[in-house]
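Beneath this line is the structure, given in structure tokens, with notes to follow.
Moving on, here comes chain A:
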Amino acid sequence: MLELRDINTYYGAIRAASDVSLRVNQGEIVSLIGSNGAGKTTLLMTVCGNPRASSGSVWFEGENITNLPPHLIMRKGIAISPEGRRVFADLTVTENLKMGGFFLDNAEIEAGIEHVFGLFPRLRERAHQRSGTMSGGEQQMLAIGRALMSKPRLLLLDEPTLGLAPLIIAQIFEIIQTIRKEGVTVFLVEQNANKALQIADRGYVLENGRVVLEDTGANLLANGDIRKAYLGA
Partner candidate 1 sequence: MSTPLLDISQLSMRFGGLLAVDGVEFSLQSGEIFAIIGPNGAGKTTVFNCISGFYKPSTGRIALEGRDIAGLGSHTVATHGLVRTFQNVRLFKNMTVLENLLVAQHRHVRAGFLAGLFNTAAYRRSEQEAIDQAVQWLDHMGLREFANREAGNLAYGHQRRLEIARCMITRPRVLMLDEPAAGLNPQEKKDLQGLIQQLRDQHQVTVLLIEHDMSLVMGVSERILVMEYGKPIALGTPEAIRNDARVIKAYLGEE
Partner candidate 2 sequence: QNIKIAMVIPATGPVTQYGDMVKEGVTTAVEMANAAGGINGKKIELVPVDDACEPKQGPVAANRVVNAKIGYVVGPVCSGAAIAAVPIYNNEGVVAVTPSATSPALTEGKNFQFIFRTIGRDDQQGPAAAKFIADKVKPKKVAVLHDKQSYGQGIAASVRDDLKKAGVNVVLFEGINAGDSDYSAVITKLKSAGVDFVYYGGYHPEMGLLLRQSAEQGLKTRIMGPEGVGNPEINAIAGPAVDGMLLTLPADFSANPKNAAIVKAFKDKKRDPAGAFQLSSYAAAQVLIDSIKAVGDNPSKVAEHLHKASFDTPIGTVAWDKKGDLKSFEFQIYQWHKDGGKSLATK
Partner candidate 3 sequence: MLRSNLRHALMATVLTALVVIPIFGLHLERAGGRTVVQPQWGFVFWACALVFVVQMLRPLLGKRLSHLAWPTLPPVSGSQRMGLVLAALLIAVSWPFFAGRNAVDIATLAMIYVMLGLGLNIVVGFAGLLDLGFVGFYAVGAYTYGLLFHWAGWSFWEALPLAGAASALFGFLLGFPVLRLRGDYLAIVTLGFGEIIRLLLVNLTDWTGGPDGISSIPKPTVFGLELARNPSVEGGTTFHQWLGLEFNSLHMVIFLYLMALALAVLTLWISNRLIRMPIGRAWEALREDEIACRSLGLNPMKIKLSAFTLGAMFAGFGGAFFAARQGIVNPESFTFIESALILAIVVLGGMGSQLGVIIAAILITVLPELAREFSEYRMLMFGLVMILMMVWRPQGLLPMQRHHIEVRT
């Protein structure tokens, strides 16, 4: 479904992704793990077209999307819950969700909002609060909910559990699995590898911008090096 071939991405002179190749198949949950600054966010954003890969190509459902502008990429059935959440701070929860479904008609939007509220009851309670004043966890739910609004076929999640309470983290991982059952493919970037690998079909390990390992989630979880480096065991 999504495929990256020999991607290199630069920030000025800094090379943040080096010759990365990876693929996400239809219906999978794929986790990308790696420590701080490994280049996870960079890679995810390269899929979205900003920053643009300086070499290599990105394919989505068989189409080369490397050189499309971000807004056209995102209209192809991809949605992202970005790093730092980036909720529209001055808009209410409902308005944020509406923005997520920007290209849908009203009925679809209503249905989408109901769906999201079903997943995150906390958001229903806060429906009319300006999202900038919400707590971190609430904002994270909103960011995921907003991404779901456009009914994506591929959902990109960048560290969705950062700064969340244990209970919520568990919930979010459940929701990710629920979403997958609804037919959405999920590409998940996580630093805390434990849970991420537990639910993942497959996983990639990124170090200094390079993919150093690729395997099924279970195998990675069992891998001694990984356990030492990322799971603190």
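Keep in mind that, in the parts below, a residue touches a chain if its C-beta (ideal position, glycine included) is under 8 Å from a C-beta of that chain, and two chains touch if they have at least 3 such contacts; residues count from 1.
How were these picked? Simply put, all candidates are chains of the complex that A comes from, given by their letters.
Keep in mind that what you see is a predicted model, and the values were worked out from it rather than measured.
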* Could you sort through 1, 2 or 3 and say which touches chain A in this complex? => 1
* Which part of chain A faces candidate 1 closely enough to touch in the complex? -> 35-37, 122, 129, 133-138, 140, 162-168, 170, 191-192, 229-233
